[in-house]
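Quick one: this structure, given as structure tokens, is what I'll be asking you about.
Note that one protein chain is taken out, while the other chains of the complex remain in position.
Entry: chain A
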């Protein structure tokens, strides 16, 4: 479409190095996307000569008032009619940036369009109608941006003319959307009140929004940071083939990132063999001199004979990709049959293909409903996060390090069925569920419930060291047992002495510690016991994983005793040691404890006796359906 909008200006004019930023505009239908785009093209002087006059004439002839959205609609019509257009991208320029606007229209096909377009966007503009405020679709789009890793989001509150340019209305919307986005880990780069139709706030701060001091839309776009150009990243040359048509043995492929030149020392991954580039071959003239950069399809010869095969990745020796058999990926799923744990797939990462097994589905979301369904399967057009185990090691990068090599597609029966971004390599060390057939207990859960007068549960006590978790846990254990129940204490330190003795105190080891605690506790809960976990568990994300594992059985109790009180108590002498510098990685000194946002119960043991606190927990377990008030008649359930 750039042909129509800027017929003569190249993306990077001679002599300047204007950064190019790719953005996507998203928001609820009718909140003003097309109007804003039309206005932006006009304000940045990006319209071809005569285009505006033409549209005015068309509007007049039809007796309609002029609308900026006509501009985009006209382009859309031209495209529908099949006129020569090879992309769905609109280009315009701000003071210091070339902006490529990725068009993501459509409703039914929204996800696929958004993902293919926005997965390559550097930033996004999220548009909200000032009158209607934050709508479901606004939140949904915010979620998708988060999912795709788009971190730079400028929010525009449009149609301010419809609310009399009310600063109060603007602030209310601004607060709401900022809270929503922050909850997703996205901080808006700006929230801007505008009237796209009249131009307020788009390129100019008009008197009607005189109370607003922030950037205009054009200024906000001008401040977006471009993705690092592919050439500036580390060299990645995935091998497509090795040709030996004559006496040369040519390794062929496309440079996905970085650059190379004859003489470079390279490493071939995943094997890790080292060689030097002898020549860069080409046709009709060969060899070619000079550095070859990202995007080029090249052929190289090496200074020694090495076994290389399709799918290997050539990199510079000091900046090679990771070799792994385990990946975590954020994927979108396009296949009719939902993707489930244990499924066998073919994963393609560039020319490399590997058989793979889905080890775990950590998240499954319907972006239409935004409901995070149970972690069992990812349905058609849904998105999710999965752990994959590969039958062959592959060399790859997380997409945050390299957007080209950090993506993959999934094939089922010879057909592309989904695709996604590599979040991390060497994901959790969970066993591959191949050939593992879990053995069910001989007893039904309700048989146990009838005897114990409670359902299985995981009661998770989190809090600073010496906040009183273990004391409370023991009191609760005694209380439940006295009433005929089956409580089992899982103390973090106790398990570290055995099951978890292989783990240290790095962030990864701590996460794994929590994951194992959660798995054991969940197993007990499924068998009708109340597992009482007492563990500092400082990281919110780790506890979120524990909650996902235990699912509806999870009850979180934040033992929120003030830090000074904890340090004063110091029953194990840890605080004293830590203060003396003799205890590394101690939670409590320093600020690495992340308190829960929404625990089922919060208890401060400095203001309550142990018995009072146990009462409160018992009450919570009753009101949330873990403990029964009355004996259940087992016969009634049969």
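To be clear about the criterion, a residue touches a chain if its C-beta (ideal position, glycine included) is under 8 Å from a C-beta of that chain, and two chains touch if they have at least 3 such contacts; residues count from 1.
We take it that contacts and distances are computed from a predicted model.
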Chain not displayed: protein name in its UniProt record ("Sulfate adenylyltransferase subunit 2", "Aminopeptidase P family N-terminal domain-containing protein", "NADH-quinone oxidoreductase subunit B family protein" or "Nitrite reductase (NAD(P)H) large subunit"): "Sulfate adenylyltransferase subunit 2"
Contact partner of the left-out chain, one of A:151, A:310, A:540 or A:608: A:310
Of A:185, A:290 or A:414, the residue in touch with the unshown chain: A:414
Listed residues A:338, A:351, A:393 or A:445, member touching the removed chain: A:351
Contacting the left-out chain in the complete assembly, out of A:241, A:340, A:507 or A:544: A:241
Absent chain, residues of chain A that touch it: 82, 84-86, 112, 116, 240-241, 243, 245, 248, 250, 252-254, 281-284, 286, 293, 295-297, 299, 310, 334, 348, 351, 407, 409, 411, 414-417, 419
